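Every protein chain but one is kept in place in this view of the complex.
On to chain A.
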Amino acid sequence: MLGFLSARHIGLDDPLRLKRVEITRRVLSLELNKDRDVEQIHGNGVNTLDIEAIEGRYMLSGGADGVIVIYDLENCSRKPQYTCKSVCTVGRSNRHVHQFSVETVQWYPHDTGMFTSSSFDKTLKVWDTETLLPAEVFHFEGNVYCHHMSPIARKHSLIAVGTKDPKVQLCDLKSGSRIHILQGHRGEVLSVKWSPRYEHILATASTDSRVRLWDVRKASGSLFTLDQHNDEKSKASSEAANTAHNGRVNGLCFTSDGLYLLTTGTDDRMRLWNSSTGENTLVNYGKVSNESRKGLKFTVSSGCSPEFVFVPCGGTIAMYALYTGELITMLRGHYNNVDCCEFHPDFQDLYSGGKDCNILAWVPTPRNPAIENEDEGSKKTGGQSSFNPAFQDAWSSSDEEG
């Protein structure tokens, strides 16, 4: 570590290198920490989490009972022991609360004055954060599985909504209209995501095993469909031709630079695609168990040198290296199925919510404070908890005592 600092100081290394190395080290040492906790407000499972991108301070969570909670993640208490408190909630007593489970929540990408939530009560509500009243409500014919608003869009304020209907609907925040639809899928649309690189590119995943990429300015249909066999029609049976997965596709995530797209499906596979050509990069992650009947929300780290993807697998969160497919570790801590996870890029924290109504915060292990007379042999860098004499082995193995 000191080597990197001095290299940056002299000018041998790019300053970005130290940042990347340190971020990677921190992400590799994620674990549950007794000092960090998130206040438990939800009485039912937590379906979705979102951390706002402007300050990284507030987190939205949506639960299976329709409740939406806003947490303050910042630690102003000057003590390491900190519980993230809820700032406000849209609880069951609120007149405008969702009737059924909230499936997706998202902050307005440009400031925290507004957020959107969609739910199984067939509505998408746009809320004002100050007053916690919905400024706009969009009604749909079927359950709304997911929605997403482009994080980088300047020229449009479209929200893409995936519902039980095979048509993907685009709702415009500026005018309140919903006439733009994207046709092409033949099954329910389980996940939609805008590209973080190009503001007009949208990816949608559906139960008909297909993932389509759209340019919303184009009138005539999707740009292309992701094909898991990369056009080698010979590898698959003819029904499986041109599909992204051999089952329902229920999770989508772009990498932070927007160059690659990850998809997960109920065939227990996760695939990495080149988002500009639609080519399957054939990275083999092994079996990523996936039994979710709705969308699966997973996340990719950002800022690390080899990127990592965090996928909820049953009751644990599996962490894979993005480009090699290697399973790094499984984060265990939830009592029941994990439904969503969200990565905080500034502090390299991972927040995950599940059916056990808990939101867990996975924090990089704090560094061991350097002890003066530490000998050479124990110079192991990376994640060591501080020595607590109560946990040290007190028995001696020497033969002299016997």
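Quick note on the criterion: a residue touches a chain if its C-beta (ideal position, glycine included) is under 8 Å from a C-beta of that chain, and two chains touch if they have at least 3 such contacts; residues count from 1.
By definition in this document, contacts and distances are computed from a predicted model.
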| item | value |
| --- | --- |
| The complex's invisible chain, by UniProt name, from "Integrator complex subunit 11", "Two-component response regulator", "Serine/threonine-protein kinase 19-like" or "Proteasome subunit beta" | "Serine/threonine-protein kinase 19-like" |
| Option from A:91, A:184 or A:325 whose C-beta touches the chain left out | A:325 |
| For chain A, residues in touch with the removed chain | 1, 21, 24-25, 28-29, 31-34, 37, 232-238, 240, 246, 268, 282-287, 289, 305, 314-315, 321, 324-326, 328-329, 332-335, 365, 376-377, 379-385, 391 |
